[in-house]
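Structure, as structure tokens:
Only one protein chain is missing; all other protein chains are in place.
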Amino acid sequence: MIIAVIGNSSCSPEETELAETVGELLAQRGATIVCGGLGGVMEAACRGAKSKGGLTVGILPGQDSSMANPCVDIPVVTGIGEARNVAVMKSAQAVIAIGGSYGTLSEIAYALKSGIPVVGLNTWRLSRNGRQDNSIIRVRTAAEAVKKAVSLAKRRQNREIAAPRQAGARNDKKDKVLH
Amino acid sequence: MIIAVIGNSSCSPEETELAETVGELLAQRGATIVCGGLGGVMEAACRGAKSKGGLTVGILPGQDSSMANPCVDIPVVTGIGEARNVAVMKSAQAVIAIGGSYGTLSEIAYALKSGIPVVGLNTWRLSRNGRQDNSIIRVRTAAEAVKKAVSLAKRRQNREIAAPRQAGARNDKKDKVLH
Amino acid sequence: MIIAVIGNSSCSPEETELAETVGELLAQRGATIVCGGLGGVMEAACRGAKSKGGLTVGILPGQDSSMANPCVDIPVVTGIGEARNVAVMKSAQAVIAIGGSYGTLSEIAYALKSGIPVVGLNTWRLSRNGRQDNSIIRVRTAAEAVKKAVSLAKRRQNREIAAPRQAGARNDKKDKVLH
Partner (left out) sequence: MIIAVIGNSSCSPEETELAETVGELLAQRGATIVCGGLGGVMEAACRGAKSKGGLTVGILPGQDSSMANPCVDIPVVTGIGEARNVAVMKSAQAVIAIGGSYGTLSEIAYALKSGIPVVGLNTWRLSRNGRQDNSIIRVRTAAEAVKKAVSLAKRRQNREIAAPRQAGARNDKKDKVLH
């Protein structure tokens, strides 16, 4: 199971603590963490995961791995700048957003567009046409965030495993791939 | 001057009319329109611009130009899917958002992150930590949207022209470019 | 008709002259030029095109338009670095390669993979398994390059116009688009 943890590259002490605990709990549940690979929330989540023996993937915006935080096991160097936010989202079965600024908002938007569940801790609130958009699943603690994200990721994994059994499903999926 | 018009690929009659008028007014002000190149708001804005002799650029997500709406003069075929949303934003000096769903939200987020002004017509509202984020400049009519966007784009252009005269500015800019 | 002109951002006087003539002749044939937007071959081709009233599009790798050469009419700011080479190729109906280093080689490879014809002036030669790959159409003069590229682009355009008339073709195309 791969869970994305997203948030600012500079963050408050409270967010750092939340992210570190999220990382610890995800590792204990056996989840691989994917993130943007930089500092702040991303680094805290990776540090937490490493302290519990977890595996961490950092999908980096730049041209080499020099900006990867020291707790990234696998630096993926995309060279595509902020467009890498799409890859951080699509690589995960569920997302935990902690705080966050506009970069995090773009990631949340991409996840929701792709139907990838987003669990939020003190993060963006969205509304349009005077109605609140409740797609982000709001929780209050790191433990709740991890429990919810893991459960949603499992449900998503099961759907993905089940899908190819349906007639035609395999072909539909192939059409979506570019190469 | 290049202004982005963003919104859903399927939209209401009201949004279609708004987008078409925005396209007309931008063309009359001499602005080139950049958009995601597909239907809905994008097509209506391009159609409006073409009716007044404007130039339209469609930055497409797919592998060829077959999905470009018929009012796109210059189809840019990126092949990078939704990651092309970054390019739609960075290519503009100002953005007009009309309605919109999660794809539009990702574009708004990218624009605000890059400091590109966003003018909104019936589009997303954002808040975090209980406080509303007022970065999107809200207007009520197509005319207001165009007036505001053109004025902000001019200010931005002037800053860009002025910047290289400042000591060191040219070098700073060069550092940002990859090639 | 959109023709890509590709080559090094720093080039010899002979390549500069070739590229400028290619730009002039393409503009006279009514073709829009798409290129990587930087200096060298790209700038010379744009300068040639502008001297004959042509339209030029520069698909830039960086974060803003400051590196665009002064003869680019429409700077497309991708923010995705060298990955923008894909977009330069896919946006063209044919490609003219003049000299070139590894960046140009990546573009040639992408074009050939996508079935976009490549006309070469003093550019790369490829072979594998001891056999030469003759996919690059070699010519000796700017005039030959333009004549060949325009003719191949027209053939490609006609195929694209014809394709949707075939049963199912429209749906196949739609499947390739991401949004």
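Lettered A, B and C in written order, each chain numbered from 1.
Everything that follows uses one rule, which is that a residue touches a chain if its C-beta (ideal position, glycine included) is under 8 Å from a C-beta of that chain, and two chains touch if they have at least 3 such contacts.
Only a predicted model underlies this, so the values are computations on that prediction, with no experimental measurement involved.
Visitor: Give the labels of the shown chains that the missing chain contacts, considering the complete complex.
Guide: Counting the whole assembly, the omitted chain is in touch with A, B, C.
Visitor: Return the single residue from A:Gly7, A:Gly23, A:Gly54 or A:Gly103 that touches the missing chain.
Guide: Going through A:Gly7, A:Gly23, A:Gly54 or A:Gly103 one by one, A:Gly103 is the residue touching the chain not shown.
Visitor: Have a look at B:Ile80, B:Ala94 or B:Ile108 and name the one touching the chain we're not showing.
Guide: Per the contact definition at the top, the residue touching the missing chain is B:Ile80.
Visitor: Which residue, C:Ser101, C:Thr141 or C:Asn158, contacts the hidden chain when the whole complex is considered?
Guide: Spelled out, the listed residue whose C-beta touches the missing chain is C:Ser101.
Visitor: For subunit B, enumerate the residues touching the unshown chain of the complex.
Guide: For subunit B, the residues touching the absent chain are 63, 79-83, 175-176, 178.
Visitor: Over the whole complex, note the residues of subunit C touching the chain we left out.
Guide: With respect to the unshown chain, the touching residues of subunit C are 63, 79-83, 85-86, 99-103, 105-106, 108-110, 112-113, 122-129, 178.
Visitor: Since one chain isn't shown, list which residues of subunit A touch it in the complete complex.
Guide: Those residues of subunit A that touch the unshown chain are 2, 9, 32, 34, 36, 38, 55, 57, 59-67, 74-83, 86-87, 90-91, 103, 114, 160, 163-164, 170, 173-174, 176-179.
One rule holds in what follows: only the chains that are shown with their structure count from here on.
Visitor: Where the centres are mean C-alpha positions, what is the separation of subunit A from subunit B, in Å?
Guide: Each chain reduced to its C-alpha mean, subunit A and subunit B end up 27 Å apart.
Visitor: Cα centroid separation between subunit A and subunit C, in whole Å?
Guide: 37
Visitor: Provide the C-alpha centroid distance between subunit B and subunit C, rounded to the nearest whole angstrom.
Guide: 26
Visitor: Mind pulling the residue numbers of subunit C that touch at least two other chains?
Guide: 63, 79-83, 176, 178
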